[in-house]
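Of the protein chains in this complex, one is absent; all others appear in place.
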């Protein structure tokens, strides 16, 4: 951390800032520049609250230097984390496709879609039993009945299932049924949910929050890892910006940045980013090309009758087309990575 | 809702869209324009999923018209909601000041600050016992011990206390001690927490999410009201933008907009918006001038020793100065509104 | 356009709004809904100022429906525009690579880099002679000397050259030397520059503004086309968001949206979006995969000695690597599109 002093800061103010640093147990090294003094803060383990120094007289700015995350950091764990789920594997150099409807609506619906996406090449099935909805009047999911349907999908197709735990209350239930537990974008900083996920034996798919920085996202993963669960999968799903031609702006630069900063695998969810079907296939191609370890894609056999997010769900034949388009892109880089 | 067709949409596509609308139980009225047809969707109660129609062939765009909220809407409840808490009153034309430290750190700290802010004119005391923190390694609050300290503050000063329930698990505990239960920005769309708050007999202070639209914020309030709790207080606390000279960008235009759309009272939190002390007093003046029903302000007697957010906490003498500056502004508009 | 009335709007207010619409020469068709009346505005050619009606008593909202652009619209011109520049061709199903340094610094520098990128497969050379710089103290480009160097690059390599006209004053000069005239992000709404570009016989590469919506961007292109110049090339280069791990957030969803809305070709500029070298190759792969008609990439043989934007410039061997990675991706979709 760097504590930058005002140009006109007095020696007393500089001394007071140095003492404030030292009183916290850190080392302070003042560096006089041409115009002003900056104080380097050393020997801090992890992050330091900038606010400890920001308000002192004569202090102009406080600039964090050290990254606040530890367990998720590639510096602390240089090799890639690989998450195995049944026959599927995320982060080992293959391309993992997770597909299914936004919400589980019925056994017929789930089994129909699961059969179709499996045939097209999906490695896992996704579907919400508990749905976080902006409106209290919207369809909130089938609850445990939905989880039972997911279990049947797994039994009949062999596909591992990914489903969301929307809160601490339903976590045990979701944990009992799911192969991978999803934590949604709105819950990325629901810290008690993250702590609960940290105690789970199941892998956790952690979506990036709507306006989360990379650092906040990785700190959310740190909460899970700090609890003892090392099987964390990140998922970029678009961020909120001024632009409204897509529901969110898919931030694909996050993928290489995350891969540099952390050892955890990272997927992309073009369906939630786009919010409309017509952008899903091009964005899927882009996500694979940028280097994501896999995709989370919404597919519905009757999207115009879907109970939620139908507009962004691909028709099954579009998912077949998507698979046909992304495989060769992936193959270019990792000829042995298609299973 | 308006379903806008492509210019080259065929009569069959228009007919199919009309049928899709009608199959959902709504009335469809196609309006041919100069270049294209738009279909008005009528007789929908509350909001309709745009996605139901967005993916149909020939459909260019779907434009929502009706607001999705009901109970919070001023159209459904034209008179202002007034929330009484002990001797304090929010939304009745007075200016309510809620002040205190970010976190309760000790009995001495809390009582000292409470005494100071009460003397300066605060109507309620704020202080976190459970703190949502970006890092798992940061101070997380004193927990129930903090709540007990808050109870003592109330006993000794007579000030009602506001404190945050960071999750469903601690809600009962917080509810038992607090006079007003705060739901933080990161939890604005924690729907199970909102539902729990809806079953509470205590008033709820609902902060706007970091990147929440007014509509999403009011829908979060709708969750609480739908559960039966009508005592909801909104609080604007800044939104995330590209600008970084303040921690968040305080969106003061939200105050008149919210006051037009809903009957619920709305406060402003200049401390969390600014993230640094030097902006808090000017932003407080602005928030009072724009018409907010009150302020939530962080005050600490030793901010450089605070365990969280010290940089944005006012010194007690600054809070006295703040009170001195905002009272006459408020008085201009509501000569009888200062108690 | 749809004029939405307040729920409690009186018949007189509705009538007044209808008259306001008709007084402007449009047709007004009121549509009574369940809760409120909406008035459809018909027979407007192009866009209508929402503000004409937004302030009327009883009017709640005004929602634009028709797109305001005409000449750039795919609805008015369904086939793709192809821009030929020397041997290069943009928008005809090939992938066009435009590469070179941020700024022309010397004849040696430009010729060296041009030779390297040509050999690697670039179809055009880019380099700024006039540089728009945030600071008046930063290097502003070589001016006409830079243009002469570009002319020599074209003579010696055969590569057409792209360079920016930063203002109206230098436009004639740039036009005399350049094969394609670039209009930068900061100038996207410099309307006199756009009008001048509209009178040019040279193709114009129009970058998207830092916070421009797709509609504003296409309206900027409309300015150029309205002046008579139909050879407009769009270029997505990232938008400003809260995220700072890249300089701007490359909005790849803009590519399919623009391709649906307009017949003009669209490139991507991963270098300016990323602002750092390490993201350029992955983002280039993504941009090609999403379907961009080409790329604008910064390359420098000595980036650490570059006078501007060295951090985002690829080393020549990295550009070779980039070409090797993107060609097979492109080839998958357009087997005959690699020239």
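Order of writing sets the chain letters: A, B and C. Residues in each chain are counted from 1.
As a convention for this text, a contact is a pair of C-beta atoms (placed from the backbone, for glycine too) under 8 Å apart; a residue touches a chain by one contact, two chains touch by 3 or more.
What you are looking at is a predicted structure, and each value in this text was computed from that prediction instead of being measured.
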- Item | Option touching the unshown chain, where B:239, B:295 or B:314 are the choices | B:239
- Task: Decide which residue listed in B:38, B:178, B:193 or B:214 touches the omitted chain of the complex.
- Result: B:214
- Query: Considering the entire assembly, which residues of chain A contact the chain that has been omitted?
  - Reply: 2, 4, 6-8, 29, 31-36, 38, 40, 42-45, 61, 63, 65-66, 75, 211, 240-242
- Absent-chain interface as seen on chain B, which is shown: 211, 213-214, 239, 241-246, 249-257, 260, 273-274, 278-279, 282-283, 285-291, 325, 328-329, 332-333
- Item | Hidden partner interface residues of chain C, rising order | 20, 46-47, 49-56, 68, 132-138, 166-170, 186-187, 189-193, 195, 210-211, 216, 219, 222-223, 226, 240, 276-277, 303-304, 306, 308-313
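One rule holds for everything that comes next: only the chains that are shown with their structure count from here on.
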- Check the residue numbers that chain A and chain C use where they touch, and answer same if over half are used by both copies, otherwise different. same
- Which chain, with its centre taken as the mean C-alpha position, is closest to the global C-alpha centre? A
- Query: What whole-Å value do you get for the distance between chain B and chain C if each is reduced to the mean of its CA atoms?
  - Reply: 38
- Item | Interchain centroid distance [CA atoms averaged], chain A/chain B, Å | 26
- Note on the structure: Residue ranges of chain A touching at least 2 other chains are 211
